[in-house]
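Right, one structure below, let's go through it.
Heads up, this is only part of the complex; the chains shown haven't been moved.
Read from first to last, the chains carry the letters A and B; within each, the first residue is number 1.
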């Protein structure tokens, strides 16, 4: 436990953990104070996500490369998954889908762009391993395309809506995506692990946690994230209306920034230390994981947890945003070098997305 | 003739030639047994396509580099052309267009992906000539875009349909595409032949055929493919209904796999021999040829052979599939290196297309 408190003492972000009991108590006392609960739950998830990420790495570093890699790969987006599962149980499928969209767009535009910008402020031109970045960019492109095929083809079928067809297709597609994800794990952890070597998140200088502490923290924090996510999902609709924010903005922008905060801290630190390979790996790898793992798992879970099965049909604007985000990330990382303005331009595209979603008239979604 | 029989004896695929007389006789005896005729004609076209490809190469190797290259370039997709011409004569324009879509998608996703996968099973990482692959990828992108401009612009014009406009545009576009194709032949066979040097299909170890045998085989097999294609086109609609397969699936997936079987055998063999340049060249070159040569020739032929002129307007889902296929092939071959998982991911996109077409409710196309 000493290691845990030491960790919390050192990292100001984790001081926000004090909000966790506050939000839980506030929910008991005033379950209808939606705006307050929304703000508190958002602020409480950030340090929980950071701690979850730290605990995952601690477990991973104790269980050997293979199992550790597997853990990092499956639990890397655990916060996003837990929030989406809470929304799934509440039947808020629009929010679930918005959080998938947001995770892909935020990882491949905001995290990548801000990494380039922050790195570019310190270094004139940053070079990074092009062949590895190109591989990641290719994976992201193919993974996103694969996830979007039904939406693209269905859009294109001009108006024909067939719920049974969409549902069957989404189910088959989800199974196929998970199989592809499993193949990808074999690729990155077994047959071609040397290509992904630079992606180890753990810093050598960090103190190692005992395995019992790591597992215990992982379990407790997972439960806490799940609890706070429930409160978040419950309050978000009302709060958004009160604050005049569109639900699309909350789902795509707020949830993704909150859920990905921990990874962003790592990616930005790496960029400022001129390890842009690592930043690109975290940003694109996380986006790939959303498309190939989190999204299909949510579809499968909807059969057990949700009021009705969820499909993988996204609204056309979401398809456009995801395609633009993944093509942008693929094209940009293709170059293997970066300067601050490239980062600024990628962020501009992200800001334009956010601005559009913010201005979108509520009824139009 | 001894060389021909020797060839047949050596290649088990060609033993299927025995199905050719069977399907012709079956059609005379039971012209309404659509399902049987469909299965037999599909199975009979595969060895005919292989033999056609072998005969084309034999003629090409006897006529010098220039004429030979021209022959390979124009007759390389002769099977696809003959099937499409049979469909054209029957007025089955949906099937004609589906076979164009299928040829592009199958060449640039299935053939490329399976080559990468098969090569990747044997070699850890395969490097290939990036600048030549990038050239091919660029050609494919531009050729597909050129063919799709009317569909993209017309889609975009939101509901305005003007048959005369579409027809005039398709005719002008077809002439322009064929002129571009002719320029491409001058480029690859005259001014810049050294860039395409690695693409010779013929294996030095194969026995050369006498020119008379080669020409004779070419003529006879062309007639046989045309005859069997007629039976195929006649039976496909009924058979698809009986088997519960959607016509879109038959047109895009089955016809393309059958028509391209011979080239796939060459591309896969090259990949397994670590000649990925050759595989990429066959796959992308063949897709380019469909867009710049086969498609416009079919439009022009429709004025003479079909009941009415055919246009180059594709249904929106087809446009999406072709764009995704050519952007994927361009981006992926850009890297110049491959491993098995890249192949698996490309194949996943293809399988998702096939799955979507298979599940598509028939009335929705």
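Basically, contacts are C-beta pairs under 8 Å (C-beta built on N, C-alpha and C of every residue); 3 or more make two chains touch, one makes a residue touch a chain.
Note that the structure is predicted; figures quoted are calculated from it, not measured.
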item	value
Assembly copy number, counted for this structure file with 2 shown	3
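Throughout what follows, only the chains that are shown with their structure count from here on.
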item	value
Between chain B and chain A, distance of the C-alpha-averaged centres to the nearest whole Å	40
List of chain A residues in touch with chain B within their complex	131, 134-135, 137-139, 141-143, 145-146, 149-150, 152-153, 155-158, 160, 162, 165, 168-169, 172-173, 176, 180, 183-184, 187, 191-192, 195, 327, 330, 334
Chain B - residues contacting chain A, complex	124-125, 315-317, 319-321, 324, 327-328, 331-332, 334-335, 337, 339-342, 344-346, 348-349, 351-353, 355-356, 359-361, 363-365
